[in-house]
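What follows is subunit A.
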Amino acid sequence: MTVYVLAEHRRGELMDVTFESISAARRLNDEVVAILLGKDLGDHAEKVAKYADKVLVVEDERIENNTEAYTQVIGELIKKDKPKVFLMGNTSMGMDIAPALAIDLDSPIATDVVGISEEGGRIKVMRSVYNGKVLSDLVLGEAETSVIAIRSGEFSAADLEEKNGEITKVDSPLKEAIENKKFLEFVEPVAGAVDITQADVLISVGRGIKDKDNLPMAEELADAVGGVVSCSRPVVDYDWLPKDRQVGTSGKTVKPKFYLAFGISGAFQHVAGMKGATMIVAINKDIKAPIFSVAQYGIVDDLLKVMPALTEKIKELKS
Partner candidate 1 sequence: MDVIVCVKKVPDTAEADVSVGAGGREINKERLTFAINEWDNYAVEEAIRLKEEDEGTVTVVTVGGKDKEDILRRSLAMGADKAIRLDMEDPEDSFVLANVLYTLIKDQKFDLVLFGAQSGDFNSGVTGVMVARMLGISHAAMVNGIEVLDGRTKTSRELEGGLNEIYEIKLPALFTIQTGINEPRYVSISGIRKARKKELKVMTPADVGVTEVKPMLSLEKMYLPPPGKIAEIIGGSPEEAAAKLASLLKEKGAF
Partner candidate 2 sequence: MKGLVIGGGVAGLRAALDIANAGFDVYLVERDFSIGGRSAQIVKSYPDLINIKDVLKPLMEEVYNHGRITLLTNSEVLGLEGETGNFKVKIEKKPRYVPEGKSCEKCIEVCPVEVPNEFNERLDKRKAIFVPFSYAVPDGCVIDETNCLHFKDGSCSRCKEVCDGINFDQKAETIEIDVGSVVVATGFDPFDPNLRPELAYDKYDGVITSLELERILDEDGPTGGKIIINGEEPKSVVFAHCIGSRDKKVGNPYCSRICCMYTAKEAYMLREKLPNAEISVCYIDMRAFGKGCEQFYEEVQKKQVLYRRGVAAEVYSNGGNLVLRAEDTLLSEPYESAADMIVLAVGVEPREDSSELAETLGIKVDECGFFVEKNLYDPVETEKEGIFLAGCCQGPKEIADSIMQGGAAAAKAIGLMGRHSN
């Protein structure tokens, strides 16, 4: 049997979730077939083929950047090959495609999945519900194909076995261009106008930053990690950062995926504004600082030493 995995890409970049999806698919001990759709695909197929057993490539300009076209094409491919599972990331694209596909194919669907296994021929998933406070195990109903969307970052692609699978070009099954839903353009986030509530990674600085002159250090880290600098109230009080960067009850409430609190003690009003973050890391000299009780990870040291070191390491890992 086979598992289909969508190779997600955008604007010439293959997305990491593609490999995470392959990693998840491997837990089902089946042949993993990646499908790659769109145009100007560059060496995406080769990159995916390195870890997939097989890659199906559909080159069709009409599919590029159109979730409806994606849905129809994937649906056609699945109808033809009847894979046991179709698997993709629970990304923005996944949220648009996967449920539609489930209806089109009359398939059971599980989204935002953090664990996957096969038991007695049935697909079993683990989902994290109620704000991550509860885990639930679910069994998917019997069907020809099941649709699964996995949570980004949950399935490590670090140890994927190399397969160097075969790349096959497939004719586009798309009958006609999608008229009801036309892709127009990508819109970049407005430069300069920083919205800390929209950032996935926040480098948040508090009093411990000590001096306005140390702020570029935080900016550099934010640039390296692709995040944004936010702060606690005192930093705004000192006029070191504008008010719209302030996290807390009297500032913005943020829910980033990563919240790195540098030199923030964790006053109640501050914590109330960031406790929704998925992962909180605290860097503070004072082990007794309340921030450590809300953080998952902590470094007890001077942020002025940790921050530049972290920036360097991240740059290293990225290159």
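Selection rule: all candidates are chains of the complex that A comes from, given by their letters.
In the analysis below, a contact is a pair of C-beta atoms (placed from the backbone, for glycine too) under 8 Å apart; a residue touches a chain by one contact, two chains touch by 3 or more; residues count from 1.
Just so it is clear, the model here is predicted, and its values are computed rather than measured.
Participant: Quick one: in this complex, who touches subunit A among 1 or 2?
Facilitator: In this complex, among candidates 1 or 2, subunit A touches 1.
Participant: Within their complex, state which residues of subunit A touch candidate 1.
Facilitator: Answer in residue numbers: 10, 15-16, 65, 67-68, 90-93, 95-96, 98-100, 102-104, 107-112, 124, 127-141, 143, 152-153, 156, 158, 179-189, 197-201, 224-227, 257-258, 275-276, 279, 281-282, 287, 292-302, 305-306, 309-310, 312-314, 316-318.
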